[in-house]
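After this line comes chain A, so read on.
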Amino acid sequence: MLELQGLDKSFGAVHVTRNVSMKLERGERRVILGPNGAGKTTLFNQIVGELTPDKGTIHLAGQDVTGLSMAGRARQGLSRSYQKNTLFDGLTVEENLGLAAAVHTGHATRLWSDSLAKPEVREIVAEVANQVNLMPYLHAKVSEVSYGVRRQLEVGVALATRPMVLLMDEPTSGVGPEMSKGFHDLLNNLPRDLTILIIEHDMDLAFDVADTITVLNYGEVVFDGLPEAARGSKLLKEIYLGSWQDA
Partner candidate 1 sequence: MDLGFWTLQALNALQLSMLLFLLSIGLTVIFGLMHFVNLAHGSLYALGAYFGASLAAAGGYWTGFFLAPVAVMAVGLVLYTLLIRRMRKSGPMAQVLVTFGLIFALLDLTRIVWGDLGLPMNAPDILSGRVAFLGIEYPAYRLFVVALGLGVFAALAYVLSRTQIGAMIRAGVDNDAMAACLGINVERLFFIVFCVGCALAGLAGTVAAPLLSVTPDMGLHILIPTLIVIVIGGLGSLKGAIAGSLIYGFVQTFGAVLAPQLASMLIYGLLAAVLVIKPAGLFPAKG
Partner candidate 2 sequence: MFRHNTLRYGALVLLAAGALAHAFTAGYFGLEILTEILILAILVLALDMVAGFGGMVSLCHGALMGVGAYAFALLSTKAGISVPLSMVAAVAITGAGAWVIGTVCARSHGIYFIMATLAFGQMAYSYVFEAPIFGGDDGLGGISRPDLSLVGIDLDDSRSFALFCLAALALVYGAAVITLRSGLGRSLSGVMHNAQRMRALGLTVWRVKADVFGVSGMIAGLAGVLAAQHSMYISPGLLNWTVSGEALVVVILGGLGTLVGPLVGAAAFVVLKHEVSALTSYWHLVVGGILIAVVLSRANGIFGWVEARWGAKLDRRLADTTRGTEAQEVTGDA
């Protein structure tokens, strides 16, 4: 579904992404872990289209999207949520979801009718609101709801474009442990054929929701496999905690 081949990126002398390759099957949930500075966000931005890799290719459902703009990739079925809430603050929850849904259905550029009144748009809005538990808040303004609800909306907006692949950047950032559990439930609520790639810091959450785990360190992939294998890995312990145990 999503295939990265030999991605490489440097900023001047700093080599941030080193020959990263990855393959995600349809419906797979993969978490990318790695200490600070490992290059997770840069990799993320290359997949999403905010940065252009120096080398390598990105394929989405078999199509080469490496040269495609961010908007182009979104139209091909790629969607992303932000670590920092990037919502439309003056609008209601419903309107936020509606904006995204309208882009997907094509009503976002029509001059003669209100996109939010269209049945196709309303259908998506209702479906996504159910998936991310936003039904009680539909008519509330974003500025009026709690941080946790805003985090849910952040995911909701990304889902409202009915993507094939969803990229989530630290989705539980700033959220307490009960909310994290809620996130686990939320992910289980999502359509099973949706491919999800998550950048996370929270190891427990990662092991909880992931089908597969990729670990980055200094820009390169140092581990790629099942969560159980990662759990006992001495390499991982070293990367995260440093090797200051007795030899």
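Regarding candidate selection, all candidates are chains of the complex that A comes from, given by their letters.
Simple rule for what comes next: a residue touches a chain if its C-beta (ideal position, glycine included) is under 8 Å from a C-beta of that chain, and two chains touch if they have at least 3 such contacts; residues count from 1.
Just so it is clear, the structure is predicted and the values come from calculations on it, not from any experiment.
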So which of these touches chain A in the complex, 1 or 2?
-> 2
Okay, in this complex, where on chain A does candidate 2 touch?
-> 48, 69-72, 74-75, 79-80, 82, 86-91, 95, 98-100, 102-104, 107-116, 118, 157, 161
